[in-house]
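Removed: one protein chain of the complex. Kept in place: all other protein chains.
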């Protein structure tokens, strides 16, 4: 049977997207309520994820949640800002200043509260500022010790909220401590708390020469920890945050197949940066690529894919995929 | 109107493929006549390219050409060995030994003679050993001077044979002098001979973060020099020489579109290394991917593609390509 | 004899450095006059380069130039903003809107006027927004035609000002048209104007798997066009804009050697982004690495380096460099 999947998007997709050259953004700034309305125009989109401080906080939460509801959407997840303020520049959980580590823990807990209150019960801890830029700039062991310590503290704070952790090889630091699927699985194993999960950003996987499907499969093998997806595409050497499906067609199909196989039930959420592009257009396309590739997958049949994978015959697998892709029955 | 295209393959595809670990090859060694027979089993394959010394030489040329003919194939191109013998280790056209440079020129001319005699009239000069491995190991200016000198000498030797030049960023040297489309176009411009052309290996383009379509387009803009294609696929950071279409679907489609637009008329030739794979299977799949993507291209229509490219609207282009790809009419 | 070299720096090094996450910058904003004062604290720094609109314009030029002078510095170069405004998002010289191409030309000419008036006589045209992000998003041939056309127009506007052109593989676009040393040399050859030069950003070379020394040497071989250096360092796959010498020691030494050999006389200018670092500290270190490596170079002797390069013996070259580096006489 076909599983149902649900699509969300980061709200930033519908904002003014900026980079280090055009700091005021390639598009005009708009209020959050406007961004939510724009999001609601994307076909098949059912949820939005928000960043605390950028989009939502204790004061405006009721209003924003009402906006989301009236736009016909749900809140899929909340992100504490641990990477968008100058104070985090030299790290959050791994800052060598105890005060900063404490502030990062407090920020995380505050967003856990908000997630509990809003009912989404998932937050995304992405430690993008925790790493180093230069040789001789980090005590690697100390960094892990602090990360473990702060994560345990936060996880114990509210066991009903799941802390998703997102790994990334680099950027904004040239090297992030929790940079690969292997390191994140090690971290979760070390912290030993049930309310920790993996948020797989497939662009981060691609950037690190990982195979997205393999990273998803390993998250199953090591404790079934995958809880949420961040979807985008890139050219493999940087987190370009492009439209899903725009470059890596076959690997995306393989990921979709493995997500079925490991029975992933979480949100398929867009994390793209449409600097110069029509945001509704690229968000819609991202979803349609996934839906079309899922049609290809079910048209071929999960069992036949499983058989050809087990055979390890590259030519046979190619033929199966290619013929399935180019013989798709028209949609009624 | 649809153009007709013709497919060739390097004969090595059907041999014992070896790498630096399994030097005796992943498959049993077979005689050249056997490889030609195997090649003839690949659907839609019309030509084979051969390496002098490995596959053909003055002594056995009549016999080999007869084998090719009786297999229903044509000789598409000849390659002088300028990269498979220990004597070339420190370079051929750029060796700092005059004797070696002379021997490389003689080898090239000898294969030009063979190409003229066999009627294919194209050879492939790939200067894979001409480069450097370490800092402080090359006089970059001298290397270019020698390359220009030897190429002029060879080009003048027989103006009826076209010397195709193939660029590659690295391997077997960690850096090759003629490493990018830009450098090759500069070289051709400097040498100033009409019988020089570009052999675009799309895997070499991908390895160098080039866009295959853009490299083909530039070869048109700078003197319309594209004469022959080497087709394969890879994971972007190395010349993996994989089955065509196995990784980069959309970019391959864009290349096929630009090949139409620049009215490329040469061979579409496979340069893959099926170390562990069924060689007929992966060669066939390579061709079928190209044929299917060409069906997609003509189904969408070249004019509609041209329009969407001119609009520079990424979402619109995605929609056009995606809908075209997944609404392909069944083949009768 | 040892050549004298002169160091400059981009003024942005001393400002609030921002990235796409911390858009307000990792450091407080300061006025231009303050940045100039900070720059003057860097030992051995003699010049600064400024971006029009960010740092200088027709209205404040006299004041800013006076500030530079009173800080004991010179103006080394001016950059038109062709990459920091939302209006340039889809390109400048290659925009498909004639109005934008015209505005880009006008901007360039306006900064040429300013450069003439200020006496530096060099501007830096970096076409970072001219490229594409997605497949099927650019007409590669048209883009080159427009680039050639606008460059000719600008070059002819004032032959006493040299237009330096800076190439970069990617960022802010995922692919820039003028992305490699090869492509830039082709462009200059096509435009055919004497007042065009190359601004070599060594981080851009590294990002594109170029060898910095080789790129400098080729700029000599093809018309002796190198006029200015942008210095920084990175981890090879992205333009990290780090402190010079922080990662690539030996290759930097090789570059310094080739700069002597090709008799480069221009500014050695820093283009680093010290997001989280002491700006005076990293600028000073950048200069001191270059000075120390030049001491190593002269301690070994240019002739001995030339000999070992000509020998192509990697072990001998290593020994020469290593022993030179670790036997440096103490400075008096």
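Observations, loosely collected:
Here the chain labels run A, B and C in written order, and each chain numbers its own residues starting at 1.
FYI, a contact is a pair of C-beta atoms (placed from the backbone, for glycine too) under 8 Å apart; a residue touches a chain by one contact, two chains touch by 3 or more.
Fair warning: this is a prediction, and the values are worked out from it, not measured in the lab.
Under the touch definition stated at the start, the shown chains contacted by the missing one in the entire complex are A, B, C. The omitted chain makes contact with just one of the residues A:250, A:272 or A:290: A:250. Here the missing chain is touched by one residue of B:85, B:102 or B:194, and it is B:85.
For chain C, the residues touching the absent chain in the complete assembly are 209, 235-237, 243, 245-251, 276-278, 281-282, 284-285, 288-289, 292, 295-296, 313-316, 318-319, 322, 325-328, 330.
Taking the complete complex into account, residues 90, 96, 132-141, 144-145, 169-170, 175, 180-186, 189-190, 208-209, 211, 213-214, 217-218, 220-222, 250-251, 253-254, 257-258, 305, 308-310, 312, 314, 317-318, 320-321 of chain A touch the chain not shown. Of the residues in chain B, those that touch the hidden partner chain are 18-27, 83-86, 89-90, 128, 133-135, 170-172, 174-175, 234-235, 237-238, 240, 242-243, 246-247, 273, 275-277.
Here is the rule we use: only the chains that are shown with their structure count from here on.
The busiest chain interface, judged by C-beta pairs in contact, is B-C.
We define each chain's centre as the mean of its Cα atoms; on that basis chain A and chain B are separated by 39 Å. Multi-chain contact residues of chain B (touching two or more other chains) are listed as 209, 250-251, 314, 318.
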